[in-house]
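Take this structure, written in structure tokens, and hold onto it; I'll ask about it next.
Every protein chain except one is present and positioned as in the full complex.
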Amino acid sequence: MRRPRSSVRVGALLAVAALALTACAGSDEPAAEATSSGPPEAVEIRFSWWGSDTRHELTQQVLDKFEEKYPYITVVPDYTDWNSYFDKLGTAVAGGDAPDVITQEERFLNEYASRGVLADVSKLGVDTSKIDDSVLQSGTIDDALYGVATGVNAYSIIADPAAFAAAGIEMPDDTTWTWEEYVEIANEVSAKTGKAVYGAQDYGFNEPGFSIFARQRGESLYTDDAKLGYDEKTLAEWWQYSLDLQTGGGQPDAAKTIEVDAGGPEQSLVATGTGAMAWFWTNQLTAITNASGKELKLLRVPGESESERTGMYFKPAMYYSISAKSEHPEESALLVDFLLNDPAAGEILLSDRGLPANTDVRAAVQDKFSATDKQAAEFLADLEDEIVDGPPVPPVGAGQVAEITRRINQEVLFGRLSPADAAKQYTLEVGSAIGS
Amino acid sequence: MTEVHVRPTPTDAPTPTPAQRRSALAAEAPPLRIRSPWPDRRRQALKHLGLIILCAVMLYPLVWLLVSSFKPTELIFRDVSLIPSEIDLTNYSEGWNALQYPFGRYLMNSALIVLGSLLGNLVSCSMAAYAFARLEFRGRKLWFSIMLMSIMLPIHVIIVPQYILFAKLDWINTFLPLIVPKLLATDAFFIFLMVQFFRGIPRELDEAARLDGCGHGRIYLRIMLPLSLPALATTAIFTFIWTWNDFFSQLIFLIRPDMYTAPVALRTFLDSTGASSWGPMFAMSIVSLIPVFLAFLLGQKYLVKGIATTGIK
Partner (left out) sequence: MSVVTELRRAARPAKGVKAAPSRRGLRNGDGKAAAVFLLPWFLGLGLITIGPMVASGYLSFTDYDLLQSPTWIGIENYTRLFEDPRLLNSLRVTFTYVFTAVPLQLIAALALALILDRGLKGLPFYRSVLYLPSLLGGSVAVAILWRQVFGIDGLVNEFLALFGVQGKGWVSDPDTALYTLVLLHIWTFGAPMIIFLAGLRQIPEMYYEAASIDGAGVVRKFRSITLPLLTPIIFFNLVLQVIGAFQSFTQAFVVSGGTGGPADSTMFYTLYLYQKGFTAFDMGYASAMAWLLVLIVAVMTLINFFASKFWVFYDD
């Protein structure tokens, strides 16, 4: 029997060719690692963050400055929008390809830390001496610092005075207004402008809004021991106000709301000049102002003086974390240190990632603040006396709450779930997500 | 226009030669066939009209996509007409540079994966097909059935462990998880396609070659492959189209933006710009559809034949 020599040879040749081809097409591997002694060899690290175009541009400028300072380090940017950020991060981490420096958020920090994905930043030589202790605490779990807060912000309302003027309505007094008044005013704006300008954008997609609502009534979303701390009736009430806005015309109909929400801050009603109020974080003021081209105002959320206590709080805007599996932890630490402590970085970022956590940097760049940064800074300063305390760190599993909130909110808006039933289901799902 | 139907000749007589057939037909005057009460011409015209309308409706979204890519974003939603008032190419230049890397990079990534897949499928599937079609070995029927069943296997049942395997091999974020399976004939559909084709090649050719002293390898290379160009072409075209459009695997295995392929890049485009820059996004959508469209234009014959062959009893 003949041996099929030629076919084997050909087959082998082709296989080798194919593999060679794929090898050439493979990803860029980071160059040789930097040794701890001797001249540093070229290193590549990856930095991931979410945000709008404004933030991408600012961050890129900061990275350029960083690379000037450390020419042997190249930072590969990895940025996406907020909605898909943690999905993509999950995939990357699961595939063993986590970025070196990761922008984190309080809902997910616990989860990633508990899975051993994040390194203890304090052991990597990042200088945190100028950062307020309480801020550092928010990123500390079991005595390890898993993420350094980049800055501080607050969940508030961004309002468009021009929109109010167009409707012929006075801007509300945000220190005294109640939830009922919020709904009324929004409905009025819509009515007076024939829905050319809506009173408000739906707030139900984001649970910080509810956290504030609960806190005003002496409850809270989570408790210190990782359980749920609110009454279902409160949650139902919160959603009821949403529905009141929808039926009263103060906010757009459900389908439009969903489309608007998918577009992010720069597509929000206020940013496109079709809305008078929207709920956002104070550090998003710049991006939204840029998009709208008008001067906007920050307002306290309704009901701050209505119930037992104020509900607003200072939130660590986001964290910088370092991957536990990073091949270049020292260089990653250098980047984090630069982002947090170097005035050059502070000058560019200003308050895009919240009011700078490093108090020295904050003082140094205060003069460089743009109008919107100043606005935000003043607003936060005003709140200092009113804000009583902060909510507890979200427990493990809180990452899922973002999605749960969004989905159940959609059901409520479309009338598929009544607020009471929604509250029940929410409690059930979030409860099982955080394992309480 | 009369409809002329050629009738097969009655089979009592021995099979007539073509020449005989032709003269027989010429002698026979085919009658007019009216199949329905409506006048033929009107019916035909109506049919064509209906079909043209249907084609227009079917193609409308695609044409609209093309035309919109030439309009500035704001006009896209206000102006329903299919004729743009001016051809504006800014969407293309904007879209090309809108993501982290120029779009060409993503196209190149797609192209590389497609190339690898083509090579893989053509080689490994034809080899396996030769074995199933021409070789006698123990358990052939069993293996063949297994191969057939694997065509219907949902990829999802193996994607998770595949992912884990590739993660352990450190292949995530390379093209390897997308190409290596093709080198190992996992697209069993093409094995099946080629088996059908090989079966149609007369065994006499094999015998003749064997008498000349050829082994299986030579027969495979010198006889089967050259005669199977249609099947190979069909395999190539389908592989090209399916791989170019394959989103799920590329989404999972390619993590970093610099490795993204066209479909994954488009999705990122959608996410990051939300509802704002439809123009550039449409432009890049068109760009990513062009290769498939070209494959369609050039390979229609093989596409149609390929689909038809696999479905015929």
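For clarity, chains are labelled A and B in written order, and residue numbers in each chain start from 1.
Note that a contact is a pair of C-beta atoms (placed from the backbone, for glycine too) under 8 Å apart; a residue touches a chain by one contact, two chains touch by 3 or more.
Here the structure is a predicted model, which is why all the values come from computation and not from measurement.
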Given B:Leu89, B:Leu153, B:Leu229 or B:Leu298, the one touching the chain that is not displayed
B:Leu153
Pick from A:Gln61, A:Thr74 or A:Thr91: which residue touches the chain that isn't shown?
A:Thr91
Missing-chain contacts mapped onto chain B:
3, 5-8, 33, 35-36, 44, 47-48, 50-51, 54-55, 58-59, 61-62, 64-65, 77, 80, 123-124, 127-128, 130-131, 134-138, 140-141, 143-165, 167, 180-181, 183-186, 191-192, 196, 203, 207, 210, 215-217, 220, 241, 244-245, 247-248, 251-252, 262-264, 266-267, 270-271, 278, 281-282, 285-286, 288-289, 292-293, 296, 300, 303-304, 307-313
Name every residue on chain A in touch with the hidden partner chain.
1, 3-4, 7-8, 11, 15, 83-84, 86-88, 90-91, 93-96, 115-117, 254-256, 258-259, 262, 400, 403, 406-407, 410-411, 414, 416
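Everything below uses one rule, namely that only the chains that are shown with their structure count from here on.
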Nearest whole angstrom, what separates the Cα centre of chain A from the Cα centre of chain B?
43
Quick check on the complex: what are the chain A residues that touch chain B?
2-8, 10-11, 14-15, 17-19, 21-22, 25-28, 46, 76-81, 83-84, 88, 91-92, 94-97, 259, 262-264, 266-267
In the complex, chain B touches chain A at residues 100, 109, 112-113, 115-116, 119-120, 123, 127, 163, 167, 170, 172-176, 179-180, 183, 214-218, 220-221, 252-253, 255-259, 268, 271-272, 274-276
